[in-house]
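Here is chain A:
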Amino acid sequence: MTDGGAPTTEKGKLALYWAASCGGCEIAVLGIDDKILKVAEAFDIVFWPCVMDGKVRDIEKMPDKSIDLCLFNGAIRTSEQEYMAQLLRQKSEVLVAFGSCAAEGCIPALANLNTREEIFQTAYHDTPSTDNPDGIRPQTETEVAEGILHLPMFYNTVKTLGQSVDVDYYLPGCPPEADRIWDAIVAILTGQLPAPGSVIGAQTTVCDTCPRTRNEKKIKEFKRTWEIIPDPETCLLEQGLVCCGIATRAGCEALCPTVGSPCIGCYGPNDGVVDFGARMMTALASVIDSQDPDEIDRIIQEGIPDPIGSFYRFGLANSLLRRKSLAGNGYSRMAETA
Partner candidate 1 sequence: MTEKVGVYICHCGTNIAGPVDVAEVARWAKENLKGVALARDYRFMCSSLGQEIIQEDIKNEGLTRVVVAACSPHLHEKTFRSACSKMGLNPYLTQMASIREQVSWVTEDRAAATEKAKMMVAGAVRRVQLQVELQPTEVPVNPNTLVVGGGIAGIQASLELADAGYHVFMVEREPSIGGHMAQFDKTFPTLDCAACILTPKMSDVGLHENIELLSYAEVESVSGYVGSFDVRVRKKARYIIEDACTGCGICIEKCPKKVVDEVFEVGLGYRKAVYRPFPQAVPKFPVIDKETCIYFERGTCKACEKFCPTEAIDFEQTDSYVDLNVGNIIMATGYDLFDCTKIPQYGYGRLANVFTNLEFERLCNAAGPTEGRIVLRDGVTEPKSIGIIHCVGSRDKNYHPYCSAVCCMSALKFGHLAMEKTGAEVYSFYIDMRPLHKNYEEFYDRLLQEGMHFIRGRVAEVTDAARLPGEEGKIIIQAEDTLIGKQRRIPVDMVVLLGALQPRFDAKETGLKFGVSAGLDGWFTERHPKLDPVATMTDGVFIAGTCQGPKDIPDSVTQGAAAAARVQGMIAKGTVLIEPIVASIEEARCSGCRICNNLCPFNAIEYLEDKEVSYINAALCKGCGTCVAACPAQAISGAHFTNDQIFAEMEGLLYDVIGSNGATAKSPQPVLEPA
Partner candidate 2 sequence: MRYGYYPGCSLTNAARPYEISTRAIAGELGLAFDEVEDWNCCGATEYMSLNKTAAYALIGRNLALAAQSGMRELVAPCSACYLNLRKTDHYMKKYKPLGKVTNQALAAGGLHYEPGSLVVRHLLDVIVKDVGYDAISAKVTRPLTGLRVAPYYGCLIVRPDFNGGSSEDTEYPTHLDHLMEALGAEVVDFPLKTHCCGGHMTQISADTAYELIRRLLQNAAEYQADLLVTLCPMCQLNLDAYQSQVNRHFGTDFNLPILYFTQMIGLAMGLEPKELAIGQEIVSAASALRKIGTVEEIEETAQARRKRDDKSLPMPRIREG
């Protein structure tokens, strides 16, 4: 990557795209309030399906790298999304994975605990609200009188943006906080950027910004949020709540812990961390207050019934193992190709 879109005399070009995500990120962009006008001053918005009409083929026709900045939110779940990722990569000078979904998979990636088959089964058959007597399911190609209709291919495994194309910068958060978004835009406009491929954000974790008082930790049992009314002063983790603040990148000003709700880790891991879940596992395990294997087992089994939901709620796609094993899901484990 080159200097990442330094300020130019004439306006730069800005694209925003929405792949597999809830859309919250689109709204979050507007969360920067009147500053959006400053953005409008700096950029022409060339592509933003959520708010204005546009045609993909127009983008396809643009010269490579002619878009100065692309804010891409959402994970990659279908062939179309992957195509758009590749296309916008090719056409953009600076590609930003905007928000948790694009950055690390987020909630859509929890689907990686299931297979396409299971998901379709639920969505098009099992759910009580479904009325689908013929058991029709989405097809990539459908013959109709007018010709062949195409639907994107639905992947087995949700990918992060970074797993399908090279990403210049990451902006974590579900959604990213308005201030962080603005900081990033400023950084991009002024060219004061970290090394390509890195996150624009803090280098420490939520605890750093959490007002609660912290002490040495010893945990005899983990509690679910509904089990206790946490003391307002002290660290939630010390009260047994699985608070991911210890491992989650600062940036949210500790919104949740401040109001007594444990951090769920939406801002993703700290700089240089390879696997968010591993950090949570090792940290929590380290402070379990028992040396008896059976008791330890009990504390873990009873306290953390859903380890993936607790440790990989936002990062499953971006984790080292990415998904649940396909073996034993009708898929024979693919033999190694030497």
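One rule holds in what follows: a contact is a pair of C-beta atoms (placed from the backbone, for glycine too) under 8 Å apart; a residue touches a chain by one contact, two chains touch by 3 or more; residues count from 1.
Per the selection procedure, all candidates are chains of the complex that A comes from, given by their letters.
Please read these numbers as outputs of a predicted model, since none were measured by experiment.
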{"item": "Complex member in contact with chain A (any copy), out of 1 or 2", "value": "1"}
{"item": "Sites on chain A touched by candidate 1 in the complex", "value": "60-63, 82-83, 86-87, 89-90, 163-166, 203-208, 214-218, 235, 237, 245-247, 250, 270-274, 279-280, 282-283, 286-287, 336-338"}
